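See structure below.
Complex shown without one protein chain; remaining protein chains in place.
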Amino acid sequence: MNVSLLLILLLVGAIVTYLAGDKLASKVALFFGLASLGCTIVLLNHYNLGENISFITRWITQPNVSFALKADGLSLAMVLLTTALTPIIIFSSFGNEYKNSKAFYALILFMSFAMTGTFLASDGLLYYIFWELALIPIYFIALIWGNGDAEDRKKAVVKFFIYTLAGSLFMLVAFVYLYLKAGSFLIEDLYKLNLSSSEQLWIFLAFFLAYAIKIPLIPFHTWQANVYQKAPTVGTMLLSGIMLKMGLYSVIRWQLPLAPLAAKEYLPVLIGIGIAGVIYGSIVALRQKDLKKLLAYSSLAHVGLISAGTYTLTLDGLRGSVLQMIAHGFVVVGLFFVAEIIFRRYETRTIAEMGGIRAQTPKFTSLFLLLVLASVALPTTFNFVGEFTVLYSLSQINVWFAVLGGTTIILGAYYMLKMFQYTMLGETNKRIFADVTANEGITLVLIVAVLFFFGLYPKPIIDLITPSLEEILTQINRIN
Amino acid sequence: MNTLIAIIGLGVLCLLFEILDFRKAIIPITIIGLLGVLGLTISEYNAPNSYYNNMIVVNKFSVCFSSLFIVLTIFLVALSHNFYENHQSKLSDFIAIKIFLLCGAVAMVSFGNLAMFFLGIEVLSISLYILAASNRMNLKSNEAGMKYFLMGSFASGIILFGICMIYGAMGTFDIAEISEMSQSAELPIWFPIGIVLVTIGMFFKVAAVPFHFWAPDVYEGSPALTTATMSTLAKVVAMATLYKLLSAMNADINYGFQMVIVVISIASMTVGNIMALKQANVKRMLAFSGVSHAGFMLMTLLSITTSAGSLLYYATAYSLAGIAAFSVILYVCKNQNNEDITNFHGLGKTNPLLAAVLTGALLSMAGIPIFAGFFAKLVLFSQTIQAGYLVVVIAAVINSIISVGYYFKLILAMYGKEPNETRTGKPFLIYAVAIVALVLNVIIGLFPSVILDLLA
Amino acid sequence: MNNILNQIGIENYIFLSVILFCIGVFGVLYRRNAIIVFMSIEIMLNAVNLLFVAFSTYHQDAQGQVFVFFSMAVAAAEVAVGLAILVSIFRNLGSITIDNLKNLKG
């Protein structure tokens, strides 16, 4: 029993889904999504029992590349996020009809395959391959099944693709450089390298470009809002829920341990960029007219805070970031699903055209409100645990960081409540808004339940990730 | 050696078939024959040998590249069936010319003597001149043939002059002897001049900037299958030959010469990619893309002692992707007057399989993982960084980014637009070639060692 | 033979060939009539042939002269193909000025 099983399951799932035909595709995809979730849980169980569930085999002799999948707590937490969100995302799409749905669902599973691979890979090149692979399905999902004017969409999607690819190619160069030094792409071997501080700086920058675009940090975020808006909601969920966590995860797994000196030297700048993202994203979100765009900017603000947490290079910062990543993954998927639910009924994403929904649909309103509250990190939600830990770690570096980063508490409440007010409250809307269907309800309830459960009892996840984060931290703090 | 003779025999057989009126059997027999030749060639992998006073030298390098050329020719021959449907009477000629072209190609990578090198290059070129102009009634084809011919023979003149200088310096045409003599301290100035001239002639053949101007025009004007031949087979052959020439003659690649290669490599990548961005004609676009790939492949010359494997890998990846792409182009533009990008609109809906293949091919050329193009670039980058040319790699990376722009233009056209015509028929051979080529590409992408270790 | 070479010196042969070669090059560059361009290319090739023979004598080695036959044969084949293309151009276009061949560009 090892983690390669999970990858195989997802890949096979993608193929079977494609072969199953348009009618069955969604159900088959859901089945495989759930199966991979089950598989993850079983693997988690094995891991907790102390079994070795990693997988390594030589792949290419020259250059020396291994097919190495290492499962530690951090990876497994991220994999759990992926495999938990995948079925939710698939299930959330049940209310929509997609043309050529077999390809659609196959691409979703394929993407989740690639993302899982990214989280598990412990060989630099393998990691890079999964990283790039994840880009292709989302490109097609956004391009073919997206919404809005086709030309605009194309522009946005191509920009996204080229932009992210541009960043990651420099990462590839960095990896090649490291390989030439270490003679292997394996992370253990790369960790052993003794790099001079100028080398570390260049490597750090190359990684930074890739991650800053993917996460995205300001000012590299310009692709985000447009793509989130244009992509079909499923694509947006995949992007915001899981894919941008790839960038954040990679910062922890690859960038910091490989170039700790650079990270330490530029620590205030890096945290500053993150916090600037928090403030900037929140302020821009205030005056967005499009619901999905607003959520995109809110996402920008949240990941800004998460990245600020990772760059503190403290255990709290890293731990808080990971917790917040998972929490944000769930909450953002939920919120985009809310946007989709409204879109299914009102055919619009413009906030000004909504309003007065609450009177017609109490259940939906409550669930939406709970998601909004989770998003603004109300205590007892999972997001609070993450945000609190991150802000705490920032305060350890400098109280002002915590104050500035903490503006998310105020600004976040401002734009989220404003959005909630103008979408849901007010005089009863004249157009009929049917209450959530069973499928929609189940999806939202699941997400909300996860958020509140781990908000009250985050211990299992904290216990899962802490040892591996400590390991990474010793790597960061090693003396060359 | 056996390879060469067998191929010539096959070419003659082709011509005979026409006389004997076995027209229908030409393509199957040729393919089977080529497969046989392929087997014959591979059998020589572990038996390096030389023939006819070192005229022909068979070693791992020549065997590997010859096999690649044969595989490519098989694909091209298979595509001929559909392409020459309306010119049945000339089928044997076209096939025979292709096989003779292969002859030249094999000679070019297995030469042991400059005479053989010159002959090979001329056989290849002349065959291409004919193929380029083969659509007699089409002015564009004529123009392409004329341009190619004029510039090609001009380049041949330069190469010949270079060979002459080398001969003047060394007094022999034999590569082994030249290599030995080039170690000695005192060399007449003619020798480096000769090397440079030959290299420039080969730069023309691989279409490196600033000797690339013919490529887009000729690619556009030639019949599509010829373009496929030129952009895959001919380019790879020229590159392999240049590599072999410089490495076999143990030419002193000094700092100045390396700088020239660096500049030409960067210029080729950049010019090729930027020019490709604004092209509406797919063949023209791929021509410029070919220019940029030539730039990439020239990077192997910077670490010439170790990079044979990576050149083979890059060439294989590139040409397989090219074959896959061109087979789709052949299908799409079959009955069109042009190869405009508009022809590809909505291919994702009408022919999802072919669209997927073309997408895969383009992704491979763009260097996206699991396709072989990615590993090709990776290996290339790694070798070049090791050789100390980080600048070139950075330039190459930036160019890879630019290249995505036009590759994706085509993908967008296939998936983002509504089809403006119905496409009928599913020609078996085209589908087969497209799929097999792409599958091979993916396989060597997943298991790069298969190719990389051949010349390790 | 050897005598003459000693008297004149190999450099002079080289200079002559280079001059001839350059004449060919300039012919190719400046003339617009396809036939004359062909002829200029032939001049280039023949300049090289001359040099081959000179080097052959200089090195007391027959290989160079053999190579000249190769190159002449190849040149003949080339020209045959070239003329054939020219003929079809003339048929389609009614002229053989290479300036008319500007349909493919951009």
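In this document, chain identifiers A, B and C correspond to the written order of the chains, with residue numbering beginning at 1 in each.
The rule we apply is simple: a residue touches a chain if its C-beta (ideal position, glycine included) is under 8 Å from a C-beta of that chain, and two chains touch if they have at least 3 such contacts.
Simple rule for what comes next: contacts and distances are computed from a predicted model.
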Given the options "Peptide ABC transporter substrate-binding protein", "Nitrate reductase", "Formate hydrogenlyase HycD" or "NADH-quinone oxidoreductase subunit L", which would UniProt use as the protein name of the unshown chain? "NADH-quinone oxidoreductase subunit L"
Omitted chain: which shown chains does it touch? A, B, C
Of B:8, B:181 or B:274, which sits in contact with the chain we cannot see? B:274
Looking at A:348, A:396 or A:475, which makes contact with the chain not pictured? A:396
In the whole complex, not just what's shown, which of A:269, A:410, A:434 or A:449 touches the removed chain? A:410
Cross-chain touch to the chain not pictured, restricted to B:77, B:158, B:357 or B:376, is B:158
Could you pull out which residues of chain C are in touch with the chain that's been left out? 25, 28-29, 32, 98-99, 101-106
May I ask you to list the residues on chain A that touch the chain which is not drawn? 159, 162-163, 219, 222-223, 225-226, 280, 283-288, 314-316, 319-320, 356, 358-359, 362, 366, 373, 378-380, 385, 388-389, 391-393, 395-396, 399, 402-403, 406-407, 409-411, 413-414, 417-418, 421, 424-428, 456-459, 462, 466
In terms of residues, what is the contact footprint of the unshown chain on chain B? 146-147, 150-151, 154-155, 158, 189, 192-193, 196-197, 200, 204, 210-211, 213-214, 216-217, 256-257, 259-260, 271, 274-278, 402, 405
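One rule holds for everything that comes next: only the chains that are shown with their structure count from here on.
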Examine which chains touch each other and state the graph shape they make (line, ring, star, complete, other). line
Innermost chain, taking as reference the mean of every protein Cα atom displayed: B
Farthest chain from chain A by C-alpha centroid distance is chain C
Whole-angstrom distance, CA centroid of chain A to CA centroid of chain B, is 43
Nearest whole angstrom, what separates the Cα centre of chain A from the Cα centre of chain C? 66
For chain A, which residues are shared contacts with two or more other chains? none
Complex contact set, residues of chain B against chain A: 309, 348, 352, 363, 368-370, 374-375, 378-379, 381-382, 385-386, 393-394, 397, 400-401, 404-405, 408, 412, 415-417, 447-449, 452-453, 456
Spell out the part of chain C that touches chain B in their complex, as residue ranges. 10, 14, 17, 21, 24-25, 28, 34, 37, 41, 44-45, 47-48, 51-52, 55, 58-59, 61, 63-64, 66-67, 70-71, 74, 77-78, 81-82, 84-86, 88-89, 92-93, 98, 101, 103-106
Note: in the complex, chain A contacts chain B through residues 60-63, 103, 125, 128-130, 132-133, 135-136, 140, 143-144, 150, 153-154, 158, 161-162, 165-166, 169-170, 172-173, 176-177, 179-180
